[in-house]
Each structure stands twice: as structure tokens, then as C-alpha cells.
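Subset of chains shown; positions unchanged.
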Amino acid sequence: MEEFFQEDVISIRDMDSEKLESIFGATEKILRMPPDSRRKITLGRTLGYLFFEPSTRTRLSFQAAMAATGGTSLGIADVTSSSTQKGESLADTVRIMSIYSDVLVLRHPSDGSSRFAAEVSDKPVINGGSGTEEHPTQAIQDLFTIKREKGKIDGLNIGIVGDLKYGRTVYSLLYGLGNYDVKIKKRLSFTESASLEDVIDDLDVVYVTRIQKERFPDEEEYLKVRGSYVIGLDMVKRMKSGAIIMHPLPRLDEISADIDRSRNAKYFKQAEYGKYTRAALLGLILNKNGF
Amino acid sequence: MEEFFQEDVISIRDMDSEKLESIFGATEKILRMPPDSRRKITLGRTLGYLFFEPSTRTRLSFQAAMAATGGTSLGIADVTSSSTQKGESLADTVRIMSIYSDVLVLRHPSDGSSRFAAEVSDKPVINGGSGTEEHPTQAIQDLFTIKREKGKIDGLNIGIVGDLKYGRTVYSLLYGLGNYDVKIKKRLSFTESASLEDVIDDLDVVYVTRIQKERFPDEEEYLKVRGSYVIGLDMVKRMKSGAIIMHPLPRLDEISADIDRSRNAKYFKQAEYGKYTRAALLGLILNKNGF
């Protein structure tokens, strides 16, 4: 377990399947632990968060992971609108936060920001989403969800529904899936040629992403796609019985609320696993001999 | 004590006097406990707060209740200005927060929001103020204050000073008082016929509320009332010796600061009891066999 102790988590591309299995194993352990034992994992430790892009969801997932394992969180939820800035460099902000905490989470719009932060920080840095491609803890959460809900990752047919253009979530997932023997169908949609309808009955995992409004040239075009781009009961009926539907959340209209209770809908489970995979990762980083 | 375990707290109208007495008893117990024992009540538990209307006072009261009993809080202090939203439904926001915590507090402008949230949440939901009528934890705090400071609730003469039109605090208190045999004089003011001056010497409890500026047709009218609507030393002198003055706070000019030290002024005690009644409620919800 020492492979993660005091190590940074910068990119999912640094993780091979062996490392991923270590994290999955630690997550399974936490899921089976009685709450009293969980609360010793990060007891007395402090997570420092620095979000240069606000992301309430990711921040709360980390805070919940610390709280469930006995630790504390503090930091800045929106650095750019914070008084901290006053023109301060990223290096200085990171250095100071590394004094106030035992492990850092950094969310930043720039590629390379986390690697840079890790160089100047005295404490391990976790990339909480950076640039266009990197969101390693989201990828770990997604891979764990597939593994746990399907029992395996190798051999699966995985469809990615929606736009990939600005999706660091999808890019990170694709990099992570590179460790496994999977067939991936990307950019599935209702409006493009490689359409979801054509392949739905062949997929084991349907990974739906949010439509990025800012990508569309005009509002009308956006609304047309937004309206057509919905996973509903009709689609679920055509899926394999054990197939699962995932979504990084928040969702808008991409998934109809009436399938939330179907056996296939796993996006809330996915959010729950996000808390526990993060707890596992934090536990491995903060404890020399694991937990 | 199992009657509250894992139960929602949606409306003060769901509470009969027996339930209220259970909460009052648990509050008394906490007040007498040494701090070390208190800190075991919610140890390792997490409160998740979702405030769709900002209310620093109510949020901090809950956070302080958790902190005093050993627990942790996390959440969103202002959901509508948060990145979480991005158009996400209330149901999804509540579901996710219920993954991150052991009990939820929801503040929301809509009637019925808490009942709806309780239906979709896996964890118990406490209404932290909703719509025009519901603020059950404020009512519990107020009823406990009356009980503790007057020794009883039955048989008291209670005057409500000020406007009731938009006051969920007052509505909830009135519903709560419905469990007791009290005489209530409502809408007392200096400018209307049922004036405070006429009844002051007969009251056991004077409950003062904030003037709702937005209710007045114009600024001039508001300022006229605001100026006349003050409980001062002259009024206190006319009160029964054991009568108490309450206010949900924050106050503006409704109560003159020079009576803060009078024996009758109980609004700071009331705020303190707010912390402990919430601690008691959280303790009952989170512990199967009470605490």
C-alpha cells in the first residue's frame, strides 16, 4: 500500500491497472467497514482545497470523504473571487495551503496546474480537475462503478453518449479505460451518424454526459439537440438486462427522471462510490501502512 | 426515544405535546451534560445543509449544534448562487447531498419543498424553514424557551407583536402553541387598534418580530411604523415582573438595546436554546436508543 503514501495524484495516465486495483480494493474495504473503524482512517488530518474553478459537487465529495473517515476540510471554494488572490501567484497560494493541511486538492482551468502545484507543495496534491483532459478522481470513481456494478471491466462494450469536446470527465475515463480490454463507442447521439439507437442493444455501459451549451453556435441549435438527447424508458427497454447507465452529474434533461428507479440507472450509486473512492485514496495517501 | 430515530422533521403540525416534551427532555439532558459527554452524541456524523435561501443564523445554529455534540457539517450555504445548480433539479441536489451526509437540513422558499425532499432523500430531512408557514425548529426553540423560562406553557397569556403576514416564524409558533392551553393576542402594534399598550400588563410572554419592510407600500410608511414600534424601558416597567420578552433575531429597532440586561429580556437565551434544541433533535434522529 505504500505506493500511494504521500504521493500526488495528477493524472489518470499515471495509473496502471495494478494501482487502480489497489484503490478499488481499499474502497471495497471501506464499504465493508463499520462506521467507527472508518472514522480512524483520516482522524486528525486536514484536507486543504483550492478551487480556481468553483465545483461544489467535487468539493463536497472530497469533504464528505474526509468527514466519513474522521478528518477535517478547509480551504477556498472560489479562489478567483477570494481575497487571497490580490494578485498572488499560484505557487504561493499552494505553498501556504500546504502549510495549513496534510493533503491538497486543486481544481484549476489550466493544463499542468496540478503537476506544477505538486512541485511547490510540501504536501501531496490531488488533481480535482484541470485543463481540458484531467480529472483523475472522477475517472477512478467511474471505473470503480463499472467494476462493482458489472463485476469486471475487461470485455465490456461501453458507449459514451454526448459531446466530448470540452469533457475532461470523458477524456479521463477514456484514458483510464485504456488499462482494460474494452470496446468503446464514442460520441453517440441522436443526431449524428454513429447514433445511440443503432448500438443500444449491444452496450454493457451507457455513459451519458451533459450537453455543453457553450459549444453550440446558437441557442436554437442547442435547444434542438437538448430536446432530442434524452435517455428515457423506451431506450432502457432496448438495453441488455444487466446494462448500466452512468452520468457524472449534475444532469439537465439528458436522462429522464422516470428511469431513476430502473435497475439500470447507476448514476446515484456512481456519486456514492465517488465519496468512497476518494476516501480510499485519501486513506492510502495519508497512512504509510494503508488502513 | 425511537419515535424520532431516522425520522424527518417537516412541520411543527406533525408534533403533538408528547413529542415536544420528548425533545424538551432531551434538551434539558444536553444542558446538564458535561461537554465531554455531549461530544459523543453526534460523533462521526455529518449534517448536510442545503440553503436555497441564505440564512446565516439558522445555518450556524445547526452547525454549532453539530459541533457541540461531536459531529461535522458540510453543504451549500447559498444553492441558487452555487455552481451546483447549473439547472439541476431539487430532487437531484437533495439525493446527492443525502449521499454526502447522515441527516439533511433544507431551507427553501417553496411550501412543500421539505416534504418533497424527504421523499427522494435516503437520509432524514429537517425543514430549516420553507414557504410562508413552516419553520419547525424555530418553533421548537421558541416553545422550549417559554417552557424553561416560565416553567410551563399552559395557562400563559402570550402577545405577538408585529406583522404576521410573511412570518413563517410566527405561523410555526402559533401552530406549536396549538398543543397548549394558552391565550394569544396577535398582531399587537402601536398603530393598530389591538395595541400592545392596552394589554402589556396582562402578558406573560411578549414575542416581538421584525418589521417586514417589503410589506409596506412606500418607504415613508415603513419608517413611520419602524420608529413607533419599539419595546423600551417604559414598556418593560409596565410588564408583569416575571414576564419575558422574546425575539427570533436578528432585530433592528424593534427592541431597544437598553433593555438587554433586564431580567425580562430572553432573546439571547432563546438563541442559546436554539442551539441545544437542535442538538437534541439531531441526537434523537441519529441515535436509535436516544443519548
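Odds and ends about this structure:
Order of writing sets the labels: A and B. Residues in every chain begin at 1.
To be clear about the criterion, a residue touches a chain if its C-beta (ideal position, glycine included) is under 8 Å from a C-beta of that chain, and two chains touch if they have at least 3 such contacts.
From a predicted model like this one, the values you see are computed outputs, not experimental measurements.
Every protein chain here shares one sequence; 2 sit in place, and the complete assembly counts 3 copies in total.
We adopt the following convention: only the chains that are shown with their structure count from here on.
Overlaying the C-alpha trace of chain A on that of chain B calls for a turn of 120°, given as a multiple of 5.
In this assembly, the C-alpha centroid of chain A lies 38 Å from the C-alpha centroid of chain B.
On the chain A side of its complex with chain B, the touching residues are 35-36, 39, 54-57, 60-61, 63-64, 67-68, 70, 72-73, 210, 249-252, 257, 268, 271-272, 275. Listed in rising order, the residues of chain B touching chain A in the complex are 44, 46, 72, 74-76, 82-89, 91-93, 95-97, 99-101.
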